[in-house]
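All remarks here apply to the structure that follows.
With one protein chain held back, the other chains of the complex are shown just where they sit.
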Amino acid sequence: MFSKILIANRGEIAVRVIRACREMGIGAVAVYSEADRASLHVRLADEAYLIGPPPSAQSYLNVDRIIETAKTAGVEAIHPGYGFLSENPDFAMRCEQERLVFIGPSSQAIRAMGGKTAGRSLAAKAGVPVVPGATRELSDQEVLQAVKEIGLPVVIKATAGGGGKGMRIVSTEADLAGAIRAARSEASSSFGNPAVYVERYLGGARHIEMQILADGGGRVVYLGERECSLQRRHQKVVEESPSPFVDADLRARMGEAAVKLAKAAGYTSAGTMEFLVDSGKNFYFLELNARLQVEHPVTEMVTGLDLVKEQIRIAAGEPISVRQDDIRLRGHAIECRIYAEDPFNNFMPSPGRIHTLRSPSGPGIRVDSGIYEGCEVSIYYDPIISKLIAWGRDRDEAIRRMRRALGEYVILGVKTSIPFHLRILEDPQVLAGQIHTRFLEEWLAKGLVGAKEGLAEIALVAGSLYLHTKKPLVQGSGGQGGPAESLWKLAARHEAVRRR
Amino acid sequence: MFSKILIANRGEIAVRVIRACREMGIGAVAVYSEADRASLHVRLADEAYLIGPPPSAQSYLNVDRIIETAKTAGVEAIHPGYGFLSENPDFAMRCEQERLVFIGPSSQAIRAMGGKTAGRSLAAKAGVPVVPGATRELSDQEVLQAVKEIGLPVVIKATAGGGGKGMRIVSTEADLAGAIRAARSEASSSFGNPAVYVERYLGGARHIEMQILADGGGRVVYLGERECSLQRRHQKVVEESPSPFVDADLRARMGEAAVKLAKAAGYTSAGTMEFLVDSGKNFYFLELNARLQVEHPVTEMVTGLDLVKEQIRIAAGEPISVRQDDIRLRGHAIECRIYAEDPFNNFMPSPGRIHTLRSPSGPGIRVDSGIYEGCEVSIYYDPIISKLIAWGRDRDEAIRRMRRALGEYVILGVKTSIPFHLRILEDPQVLAGQIHTRFLEEWLAKGLVGAKEGLAEIALVAGSLYLHTKKPLVQGSGGQGGPAESLWKLAARHEAVRRR
Amino acid sequence: MSYLADFQGRTYRVVVTAMGSPAAVQLDETTHEVDFTPIVGGLFSLLVKGRSYEVDVVEEGEGVLAIWVEGELHRIEFEETGRHRRKAARAGGQGKGGPQTIVAPMPGKVVKLLVASGQEVSAGQGVIVIEAMKMENELKATGPGVVKEIKVQEGAGVGGGEVLVVIE
Partner (left out) sequence: MSYLADFQGRTYRVVVTAMGSPAAVQLDETTHEVDFTPIVGGLFSLLVKGRSYEVDVVEEGEGVLAIWVEGELHRIEFEETGRHRRKAARAGGQGKGGPQTIVAPMPGKVVKLLVASGQEVSAGQGVIVIEAMKMENELKATGPGVVKEIKVQEGAGVGGGEVLVVIE
């Protein structure tokens, strides 16, 4: 087993990997940009090294600097988290060359499957159904041509994409050029690669993905599915496991297809096969995510496995710790991604200082967070600041726990998606599990429900008392019956409270 | 189902019950003493009512006031938590008379089993082995007489006891009188009942208890055991489920004995049968805890059940939600009780203001806490301020997660047992599961290991930099090379950090 | 102490008639007895007829309070009555037909300008693309007009609230 690992990432996922390292007795080495000196992952790591200025291209994507740091710190392996360099075959290859273990699939496997187009073409060869569209990257001109063939609506996707970045749905020809430009630009800044392709957009389908683990000894297992249909702008918003739509038969068919594909690609480590599933329970392979997923905790909570530890063990040459027959899904888990964005203002990103933070806890609740009270949410990076995960014996209990925990979660100073999540999880269709990939967009088009009724009075009362108590005592400006005296009483009461 | 419940308790357990209510859509009504106006349970409840001055006898034990509050608030049921009125048959009977549902066993069942002596005598009749000793409360004189018969060492116990209160082990005759006095006095102030009895003290045995649920329809199930041998002064310190000592056969034998006893007593709700288990896997009934236990979360984490919800359902006349055959223990859970006490100064209670609080989270971690940053830990109540629970696929992973989480848990302003727990969970015998009820006392007699080496340098460096930076800038008092200028630079850097 | 409080287009009269435990606050016609207890920082615990509320208060400007109750934000402007200050006229003036200002909704970077000075724009037309937190956000014209002034260039960093483009 490794004695020290470098984590080439930041935020909640770096914290997640640090925790796994600590539990395994492995030293955790963080890297940070100048914007992240005071970040939680730096504080919690055993060691931390500066790797460059705030923009990702100069820090978290700076391969030379990261490799150099790994050597200085004397680590044996690098965990890339998700995003950044996690699916970059050149980085994986560079690690291989430098005799650093890349905690993920081999560079060959990433090339074979990690790029979205390569994965599609391999799947088609292996006999797994794929969504109609291109199987290689396209020029702008070729995209226009392909769209003519497959028909609108289509989705433009970055071949190196992930997390909804570099992805645009296009329903009218007029929007095509702009969408290609935006997708390339986002892809370029997020993944250092502007390549895009196009595929048919299957509206009304579900996005369901299958988690697999594959080790160097040839064992491949599937860990059940995740339902990820609740998306906005192709960003997953809420994920759950199991899917309310998947029965044992469909799970086995999808799981076996995923295992077949992983074997065909010589894939190792944790990976996810994304599928679109239509109402007839037909599934179409979308892409392989050749890394840990943001939403891996829901699988962890229903299987009891720790996917990061499995990744590390596999990278160290150890076998997966379970056999297919021993994998049991228990209960139901659901995740809400807490974004720093304003759901009431077109989901505008909301960087800033978190001046107040109260986190939920108690039965069935897990918080994977990269924030703390007083921290800065930077403009430079992804707006995921925390993930809230709830487990219950069944879907109903999981959702009730999630709502309870969302109600306890107070993040002030930046806007967050918490009110959005609370409203999603009260929708009757969501509660019934009747969702698809366009569900949230359609639901949002109806407008977000505003503030609950009846709280304005409380706010008005609280505000006036707040102003009243903070007023300098000398300034007794009229009012009914000796305000100065009553203010003194109040001050005395506060003192008493404080002394208690 | 109830629409509103009053929680006749405070601290972490009141918060725990509030969370269950919220998840069930039931209104949660808190009560509080004058010392608890700013407590977490008051903040989180839907409603909260003052019930008296700080001393428990005038507030949390004030039956009339609690009943009156329940009626004013219009609740249908009362959850007593643990401690306080939870095992008081008069309170349960009063609820019954006032047509309020007591969320716990009937007053009859508490009388039959809840008092420690009554439970012992019923167990003996039912053919469940008991520890030798008295089966009724004794006068001081009778205790002395009984000790002559059963021989030293003995343990003096409050018949109404729980949580290690009103309990004293006596090894020499000289200590007997003082121990009886102390036990009666503690019992009186904790439970409003000075009655004590005596039983043989079985050194070297394990304390293992069996969780049961029993509903009004006659269904009784057992949910596996908890190993609670790590105790100090008869207070449990670390609990786990399953016990590393219990195999399937012993579990079934103890579980069936517990079920038999519960049926004999006409017991309903959640309850715990405590046993001493010797090295030959013989078990002796100690007592029934006719309430929710402090350590119930470890059972929840391995069974997936929510015991508070089960209690509420049973009280509302609904059946237990599982059958015996459906109960599966998954993985391993361990709990550390976080006490406000100083492990390096004879575990002196440590009330005060918590000025700094950072709570752990992430995979497998649950925090059931009654504290927040800025809160006061009162001198009036029990020193349990939080419970940290870790789940893992096996005991090793659970312990590693617990150590990781204890390392993340920072509570400053009061002393806590966290360093004590960290040291316990590094002991080779504890790791091997070789523990018994005297283990911790013997282990403590060897002396607690002090601070880790090598950190003093960091403290010295940090302290000097702290003093240096907080110094007023005007006061440039010598030193090497323009301290005033470098201080300005530092200030500028801080500003930059803040603006980021 | 008496306040006029503006919230969502309505003005409320709020009078604190007694402090202490409980305090009394008259809101329009009704008097509320309130136990108002400071917890820590801007967090207060309110008990109103037994109902428990957690309320976070942040002062955003003189008399302007952001108040969260049960997760919902209320931004309220309080003015003490008897003080004869006039409120400043509301900033912006985004009414139809008048000049529009396209303002950065958050700190970020200008990725692309989609219009040129002097160009005519229609309602809903994209004007500028701002990137923050790895997401591109296209800001649109709220109504038709002519681009009068472009105050930033591509690649520039901008602060939240900064005026980027003026359309007349």
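For clarity, chains are labelled A, B and C in written order, and residue numbers in each chain start from 1.
Going forward, a residue touches a chain if its C-beta (ideal position, glycine included) is under 8 Å from a C-beta of that chain, and two chains touch if they have at least 3 such contacts.
Note that this is a predicted model, so its numbers are computed, not measured.
> Among the chains you can see, which ones touch the chain that has been omitted?
Spelled out, the missing chain touches these shown chains: A, B.
> Of the residues A:Gly151, A:Gly374 or A:Gly450, which one touches the chain left out of the display?
Touches the omitted chain: A:Gly374.
> From the list B:Tyr197, B:Tyr381 or B:Trp443, pick the residue that touches the absent chain.
Looking across B:Tyr197, B:Tyr381 or B:Trp443, the contact with the absent chain belongs to B:Tyr381.
> Over the whole complex, note the residues of chain A touching the chain we left out.
29-30, 37-38, 42-49, 72-73, 372-375
> Which parts of chain B are in contact with the chain that was left out?
165, 178, 182, 185-186, 189-190, 340-342, 345-346, 348-351, 355-356, 378-383, 406-407, 410, 412, 418-419, 422, 451-452, 455-469, 471, 477-481, 483, 486-487, 489-490, 493-494, 497
Everything that follows uses one rule, which is that only the chains that are shown with their structure count from here on.
> If you take the mean of the Cα atoms for each chain, which one ends up farthest from chain A?
For chain A, the chain whose C-alpha mean is farthest off is B.
> Which chain has the mean of its C-alpha atoms lying nearest to the mean of all protein C-alpha atoms shown?
Checking distances from each chain centre to the full centroid gives A.
> Please report how many Å separate the Cα centroid of chain B from that of chain C, as a whole number.
Chain centres of chain B and chain C, defined by C-alpha means, are spaced 46 Å apart.
> Mind checking the centre-to-centre distance between chain A and chain C? Centres are C-alpha means, answer in whole Å.
30
> Measuring from the mean C-alpha position of chain A to the mean C-alpha position of chain B, what distance in angstrom results?
Computed value for the inter-centroid distance: 36 Å.
> Show the residues in chain C shared as contacts by 2 or more other chains, in ascending order.
37, 41, 54, in rising order.
> Give the residues of chain B that touch two or more other chains, as numbers and ranges in rising order.
37-38, 44, 372-373
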